[in-house]
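Okay, handing you the structure first.
With one protein chain withheld, the remaining protein chains of the complex are depicted in position.
Chain nomenclature is as follows: A, B and C, assigned in order of appearance, with residue numbering initiated at 1 for each chain independently.
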Amino acid sequence: MDAKEIIARRVAKEFKDGDVVNLGIGLPTLVPNYIDEDVEIILHSENGFTGIGPAPEADQIDPNLVNAGGMPVTIIPGGVFFDSAMSFTIIRGGHLDATVLGALQVDEEGNLANWMIPGKLVPGMGGAMDLVGGAKKVIVAMTHTAKGDLKILKKCTLPLTGAKKVSKIITEMGVMEVTPEGLVLTEYNPEYTLEQIKEATEADLIIPENIREMC
Amino acid sequence: MDAKEIIARRVAKEFKDGDVVNLGIGLPTLVPNYIDEDVEIILHSENGFTGIGPAPEADQIDPNLVNAGGMPVTIIPGGVFFDSAMSFTIIRGGHLDATVLGALQVDEEGNLANWMIPGKLVPGMGGAMDLVGGAKKVIVAMTHTAKGDLKILKKCTLPLTGAKKVSKIITEMGVMEVTPEGLVLTEYNPEYTLEQIKEATEADLIIPENIREMC
Amino acid sequence: MKKLVSIEEAISKIEDGMTIMIGGFLACGSPNKMIDALLQKGVKDLTIIGNDTGFIDRGIGKLVVSGQAKKVIVSHIGTNKETGRLMNEGKLEVVLVPQGTLAEQVRAGGAGLGGVLTPIGVGTPIAEGKDHLIIDGKTFLLEKALRADVALIFGSKVDEKGNVYYHESTRNFNPLMATAADFVIVEAEEVVKVGELDPHLIMTPGLFVKQIVKA
Partner (left out) sequence: MKKLVSIEEAISKIEDGMTIMIGGFLACGSPNKMIDALLQKGVKDLTIIGNDTGFIDRGIGKLVVSGQAKKVIVSHIGTNKETGRLMNEGKLEVVLVPQGTLAEQVRAGGAGLGGVLTPIGVGTPIAEGKDHLIIDGKTFLLEKALRADVALIFGSKVDEKGNVYYHESTRNFNPLMATAADFVIVEAEEVVKVGELDPHLIMTPGLFVKQIVKA
């Protein structure tokens, strides 16, 4: 399994039956492949529906039915179409159990930066600020470092997407929970030593006695 | 014709083709009977639809389809159902060309009172404050006096429904426009003398040279 | 997740002193079986948020007559004389709110917004004591968001996942209230299988609904 698969498989365990979940573009979209059969989650697409189904066959593509990344998708029975106001009522109003997003930087206070690099790259926040601000649980799912650059910091240096909103960080190296005391490494991937994980993390990691292997 | 018919007939002339109109309960509901055949207006019902049609036959009553007074109605082709938020988006957002309401009191500044008599009668404002505050044109349609009590005053004494929002007052005695200079009697019913109309009105009436007979 | 439950099970969620939103407009689109169950259970000291207090023998009004409401937040009480009588006797607190403001306050509660900035009511008694904000030269009242412990709504067709379709003028406040309470119970005129409702006709996504009872 490559890093992305490890991360997606672990994220999939975060959900319980009936959860309403928004998955960011990229890595998070792999998560549904790993969800237990007896757990049914409702996937929310911020451009205006719940019940995202699998990607359509090439000859079944419907130009009117795309996800928030603009890619063709399908809708499952029980899915619902709505407008952008309702879509963000769901997000901002606290009706989303979890959102899973990538990050450029995340820090030990639970701050998250993923919408711009001043002077270099400004894609915009899209729905990310709403997702980070509104979801009950904000899960950052990403590779632990980016080409050697550290991304889990003591303090984000890039403009924030949300302040103190991240609940959990899941990487190929482990699972970190944001707590009032700081970042707690609750699970680690035994392919790495704790020293390797600490070296790949600028933030201080609290290692609890009951740390588990990541599964 | 009795007073109510005179008033309703005159109010009906206020509308042009395509106008979106909300008619209050009571007298205003008589207005559609007098609208020119070549003028099609859209009747808005604040409980959640446009396109109010005629009352149903007794054996055609549908308990799910009532107007804002709770009375059974019908919907015409092209009518639309919506929720209370959309209903008041239409009203408050300036999408309603006119509202026609009754009044307990109205004054020469365009103030209107029609939702409570302290200590005596407190029905509540329902949608009236929104209608008075949101409609482009607020038409008060009522009998000129109430059992001898004057209702068109220099200054309302009852709690206001809306401040300086009334455009026009139409009674069986005449038509009064609210202007920065005060109440202008633009039309009068020749069954009454100007003196009689003035006596029935506490507010000062400006009588313009080009005053017309009410039709 | 099985959402369809007995009225007994649903009603067990409602306790003395709770704030309850109840859908409907003059009892059209009100959850009448749930209201009767509340009467039978005798739960008291309720704060009820609804469009109006209906009639003495229909809709929310029954809970006023029974003395189970200690406070009502509504736009209209004129069709239920008991509301006014109990208010005048000091036995019931009545907060009257313009209908469109009430709709937006409930919507704001569901959408995670802090309140509503409305021009409606400026210059009237309902503006007293409320914050006035001047934005680009225009004055708005700050009306706070409303939420409830439980919302009781009525749906014409509801699928087993809680997706709701409202027929004709039964919609009114129901879809707004469905977003604004911690626990939402829908009384379904008809329960249908998942997939039977056109996903464009679903006005309340099932994610908002915790329990379904049969009307």
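One rule holds for everything that comes next: a residue touches a chain if its C-beta (ideal position, glycine included) is under 8 Å from a C-beta of that chain, and two chains touch if they have at least 3 such contacts.
Note that the structure is a prediction, hence the values are computed from the model and not measured.
Under the touch definition stated at the start, the shown chains contacted by the missing one in the entire complex are A, B, C.
Checked against the full complex, the candidates A:Thr29, A:Ser87 or A:Gln105 give a single residue touching the omitted chain, namely A:Ser87. Considering the full assembly, A:Pro123 is the residue among A:Gly26, A:Pro123 or A:Pro208 that touches the omitted chain.
The missing chain lies against subunit A, touching residues 45-49, 62-66, 68-70, 75, 81-85, 87-88, 91-92, 115, 121-130, 133-134, 159-164. With the whole complex as reference, residues 104, 108, 111-119, 133, 135-136, 138, 140, 142, 144, 165, 167-168, 198, 200-201 of subunit C touch the missing chain. Interface residues of subunit B with the unshown chain, by the touch rule above, are 17-18, 20, 40, 42, 44, 49-51, 75, 77-82, 85-86, 88-90, 92-95, 134.
The rule is simple: only the chains that are shown with their structure count from here on.
In terms of which chains touch, the assembly is arranged as an unbranched chain of neighbours.
Counting C-beta pairs in contact, the chain pair with the highest total is B-C. Here the CA centre of subunit A is 35 Å from the CA centre of subunit C. The set of subunit C residues touching two or more other chains comprises 107.
In subunit A, no residue touches two or more other chains.
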